Every structure is written in structure tokens, then in C-alpha cells.
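Next up is a structure, given as C-alpha cells.
Every protein chain except one is present and positioned as in the full complex.
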Amino acid sequence: MAVLAGYEYFFIPALPLLAFLFIAALATRRDDERIAPAFIITALLGSLALSGIALLRVTQAGPFTMTLAWLHVGQLALDLGVTLDYLSAVMMIVVCVVSLLVQIYSIGYMKGESGYGRYFAYMSLFSGSMLGLVISNNLAQTYIFWELVGICSYLLIGFWYRRPSAAAAAKKAFVVTRFGDLGFLAGILVISNLPATTFDFAGLAARVSTGHLPAASLTLISLLIFCGAVGKSAQFPLHIWLPDAMEGPTPVSALIHAATMVAAGVYLVARCYFLFTPESLLVVAIIGTITLFLAATMGVAENDIKRVMAYSTVSQLGYMMLALGVGGYAAGVFHLTTHAFFKALLFLTAGSVIHAVQTNNMWQMGGLRKHMPITALTCLVGALALAGVFPLSGFWSKDEILTAAYTSHLPGHTLFFAVAVAAAFLTAFYIFRLWFLTFAGAPRSEAAHHAHESPGVMTLPLLVLGALAVIAGGLLITVPGTGHGFGQLFETAAGAEGPAYGVMILSTVAALAGIALAYAAYGAKVVSPAAFNARLPFVYALFKNAWYLDRAWVWFATRVVLAGSALAAWFDRHVVDGMVNGVAWLCAVIGLRLRRAETGQLQTYAFVFIAGAILALGFIWVRNYSGYSNAVSAWLGYGGR
Amino acid sequence: MTPTPAIPPLEAYLIVSVLLFAIGLTAVLVRRNAIAVLMGVELMLNAANLNFVAFWRYGGAQRMEGQVFALVIITLAAAEAALALAIILSVYRRFRTVNVDQVDLMKG
Partner (left out) sequence: MIEALHSGSFWYPLAFIIFALGAVVPAVLVVASRNIIHSALWLLASLASIAGLYLLLNAELLAALQILVYCGGIMLLFLFAIMLTPGVGDPDVRVHNQGLFWGLLAALALAAVSLHLLREEDWSVVPAANLRDVTGRLADALVGQYALAFEAASVILLVAMIGAIVIVRTEPRE
């Protein structure tokens, strides 16, 4: 099916980017805005079709890469290329499907908003950048698209830029991820400094497998690249931007901060998996475990519906990192896929609720399942998937991760496993706390009393995603078009163990326990959360304040970073500027002194002539008629005149 | 048979030439009246002329370049003197003085 000898795959990211250009040119003014979604949806349908073709091609003809030479300077080679293998094909399909559903949802959600066209423009730019990121076949191109998605995230978080909190959140997101990107860039630079180097993934993998690169540099490189993943995927300690990123419109949160962009970090680790040594994998696993647990505890104490989900996203990303760390490559990618579906679903239901009730505060909701049955049902499906209840997709993917952790050979894997199970309990608890507070019980405010269901354009994507959240578990058995199960497609040396029933039972127990506790506290009101908080105020404060990590970062930024920059500023002002000003001062002084020579007096100039003439004659004298010349010649070793 | 005349050595004429040149130079550098400066220039030109003719005579007196050059210098000196004096008169009209120190429009 190589219609255009491989060039057609470049259209996968190109179509949404073209849509961006068209929307930006044609559809941002008030009157034309309504046609904006048409561009992006068309583009995404095209990209989805091509992605499907790509998947089929990989199945039939194996992995495929194509490179267009772009910039070759000396040793440096930057190219544009596409790589098709199961990882990129699956990611592309996920991105296209979720993005498409989110755009359809946005038509209803963003209706009547000013900046409607701008929104879809940014969304297209993002979709194109994300697709470009996953289809890249070399690190430099990946980095370019990495930064592009970062910019789109900034633009979309700060979509309602007149709101100070939104602008601040956008800035925070950008700066914090930049921190991580610094490490990523450093990793790329280290690679570029190796002898006979390349940025190409296939080339790097070949060099690693032939043992060209010593383990120490591999660990360094992989850890630096992991820094980028820590930033982008909001792992501890750079997770602080994701909860604030909820300032953006909810579809943005669904697409970017749940399903796709934050998954880019996980994707990067998966893509560069061959660079990771056992030491760096241990680091990945540790960070992942810390993240999944801390975020789960923070989600328990939140009252804002979107922030609960934000912490949930952080926690689930921690699960994915843990999976990759302990060697469960297939498990990590599988969870990425299922999480994309059910987390996007959850966010869109939250958006539906917010749209109806005009508030994010769960304590002002309640009893919405009567007024918004579709939303309530799909949210329930998503919650069950997130909690990991059989037979929904989340159960299978979380189970794969837990199994991988249990059977891994990584030192400390048992501890990771235990923490992950505990966090599963917390996960089920906080998500059902959310569901009960929002949809069950009695309405706690006027708005909740008068809420009504969202229009069809918004509920349709909910239903589609709900279905996907239910059946995506089947991917484990078979991925359509490939004839293999997920595990077999991504088999690595460390994977491929049989199903562990003990783990399954344990995770189900944890999930059901969490749901039960949530029901007891918020559904049937048997257990009182307030009493619990009164008994353990310290714990409650810790969770509520997100373990004070935000404050720690602020301290670091103001004390350490600003102090360092004050030093640098002093240096710049006095030494560097001093040198430049000094040169100017020197020129001025020389000019002042030399100006004395320009007297305007004829005879001064005549004097200077004569002085020059005397010097010339003197020169002839010395050269021809004194012993100086002979002395010089004798010293230089040959005869004089 | 004419006995060999005891003519002065070439250096004698050259020394005179150098002295005249130096004196003319002094006049150029030292005098305040513009016309006096011009007189110094004329002295320098004449010193050069003397040089030329001396070398012509002591170089064999066969080829005439020395004298032709001296002749052309006289011509040019005449032209230059005329123009220079015209300029001085013009300057006098503008500045009301021929003192070279006072004919100065530059600042600083």
C-alpha cells in the first residue's frame, strides 16, 4: 500500500497543521468563526485514516522509516523523518481518535465563546504537533515537536488570558516543563558530542546494541532524557503545573492534560527504551512510584472536580512510568492507551457538569444523575475503568502493570508493588468520592437543582469514549488489523509472563474497598469524613496542601534561583557591560586627545608634513648609512650591503 | 687647451639648496602673514630648482631634462603664486585679515 512511496505518512502530522493555517487565516474573525471546526475535523479524519493505513502497513510489511535530509553541517545531521512501528502507529491512532472526539465535543462546549476560531486553531496546531512528535524518527525532530506541544499547552491553558489565574497557570506550566526540557536538551547535546553520532533512533539503537556506548554515558543520557519526561508528564517533583493547568477550557484538559501531551513523556521513555540501563530504569521506577502515591493522596483532599482528575492523571502517569521502569514495556504502553480513553472521558463528563452547573466545586453539586443521566452513566463507566474494576479496560491495563511490578527483577520491586496496590485503593476512593459528591445525593445548590443534560454534540463523544473505555481491554487479546494481542506486539525481553491471578484478585479487592469506603463516606453518609479530618488534622493538611510542594518550589525559585540570577546580573552589568562601555570610553578619550591635532591651523599641518619627511629621511639614513643595517644583517646571519 | 677649471664641488650647490629649503620651510611654519608664508614656499621651490640644475650640470650636461624640469617648475610657480594670492585676497575679503591664526572656522 505504498501509494506515494512513503511520503503519504508525512501528511499525518501535516493535515492538522494545514488546518491550523487555514483556520488562522480564514476563521478567526467573529463572523467566520463557525466554520473553524470543519477544518480540524476533516484533517483529523484524514490523519486517522492514514494512521490506520500505517498500522496495516506495519503489520504486513514490518516497521518502516523514511528520512528527508534537511540540514547537514559538518558532523551535525538534522533530518525530517517518519518512523512507523507499532508504538508510533498505536499512539497516532489514540491521538487521532481522542482529538477527534474532543473537537466534536468542543463545538458544543465552546459555543458562543469569544475566541472560538482561535481555540480551534490552537487545537489543530496541537494535534499536528503531537502527531509529529510520535511519528518522528530522530531525537532532534522529536525535540522540535516537543517544544511545539509545550507552546500549544501554554496557549491553551491561558486561553482565557484576561483572567490572571489562567495567565499565571500557563506561565507556570511553561516554566516548569522548560525545566525538564533543559535536561532533555542536555541529553541531546551529550549524544551529539559522541564520536560518529546520529540522532536517528534506529541508528542509536544499533550503536547501543553493538556496545559502542559505555554504560555510564548511557545512564547519563537516559536520565537526562528522562528529565524531559518528568517535566512533560508531570512526575514528581515537576508535577506542580498540572493541577493549575485546569484553568484552561475543559476539552483542553481532556485532550492535552489527560490523554496526549502528558503521555508524550511516557512515549519518549518508551521510544528511547534502548538507552535505559538498569540503573536509570530504577530511577524511573522510583520516581513513578513516588508520583503515583503522592498524587493519589492529594486527589483525596481536593474539592475542585477538575483538580481531582488532574491529580488522578499525575498518579496514573506515575503508574505508566513505574511500568516502564520495572520492565513492563507493553504494560506501560497499554495503560497509556486505556488511560487516554477513560481519562478523556472523565474530563469531558466533568466539562459537561461544569457547563451545566457553572462551578467546579463539587460541594455545590449533587444529585445530578437525575438531570444528566448520560453524563452520570458515562462518568460512572470512566470511574470504574479508572478504579480498575473487572471487566473494564482499566482493570486489564492496571493489572498488567501490577503484574510487571510483582514479577520484575528490579531491586525493590516488591515495595513498588505494595505502594501501587495501596495507591489503587486510594484511586478508587477518590474517584468514587467525586462521583458520589457530584451525581448522588441531593442537590446542594440552586444551579445543581436546575441543571439539564448537555446537547447531543457533547454527549455523543461521551458515549463513544465510554464504549471504548469498556472494550479497550480487548486489545490485550487482539488489536484490530494486526492479528496479535497488545502484549505480543510490544514484547520485550522482560515482558511476556502469564496472567497472575493472585495479583488480579488483590487489585480487585483494593478497588472494591476503595469504592466501598467512598460509598460509606459520601454515598450513604455512614462514615464521616469530617471526623476523620478532626482526628488526623496533620494528615488532612498534608494532603490538602499537596504536601507543601508548591511552597517548596516557590522557596527554591526565590531564594536559590533569584540569588543566582542576581549574581549573574551583577556580573553582566559590571563586567560585561563594563568592558563594552570601557571600549567606548577609551575611544572617546583617544578621540579627545587626538582632536588636539586638528587645529584648523595651516601651519600645524605643515609642521606635521615636515615631521613626516624628516622621519622618512631619518629612516633612509639609518638604513643606508649607519652601522645599524650591518648589525642587523650580521644578527640575521647573512651579508649586508 | 682650456685648463681644468676649479669649479666648486657638487656638494656645495647641494648644501646651498638644502639651506635655502630649510629657510623657506621656517618661513612657512613660523610667519603669521599669509603672504609671508607664500614667500617661504617660493624659496622652497627655488631651492628645488637649484638642485635640478646642479644635477644637470654635474651629471654630464648632455641630456636636457634637468633644465626642462626647472623651467616647468618656474612656470608652475608663477601660476601657483597668482592663484594663491587671489585666494589670499578672497580670504581677506571674508575674514578682514590675512593672519593665518585668525582664518580658522573650526571649533575646538
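All chains are identified by letter, namely A and B, in their written order; residue positions are counted from 1 within each chain.
Heads up, the rule we're going with is that a residue touches a chain if its C-beta (ideal position, glycine included) is under 8 Å from a C-beta of that chain, and two chains touch if they have at least 3 such contacts.
This structure is a prediction, so every number in the text was calculated from the model and none was measured.
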Touch partners, limited to displayed chains, of the chain removed from view: A, B
Where the missing chain touches chain B, by residue: 2-3, 5-16, 18-33, 35-36, 38-40, 42-43, 46, 49-50, 53-54, 56-62, 64-65, 67-68, 70-72, 74-83, 85-90, 92-93, 97-99, 101
Absent-chain interface as seen on chain A, which is shown: 603, 607, 610-611, 613-614, 617-618, 620-621, 624-625
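Here, only the chains that are shown with their structure count from here on.
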Distance between the centres, which are taken as Cα means, of chain B and chain A, whole angstrom: 88
Complex contacts: residues of chain B adjacent to chain A: 25, 28-30, 37, 100-101, 103-106, 108
Partner chain B, residues of chain A touching it in the complex: 595, 598-603, 606-607, 610
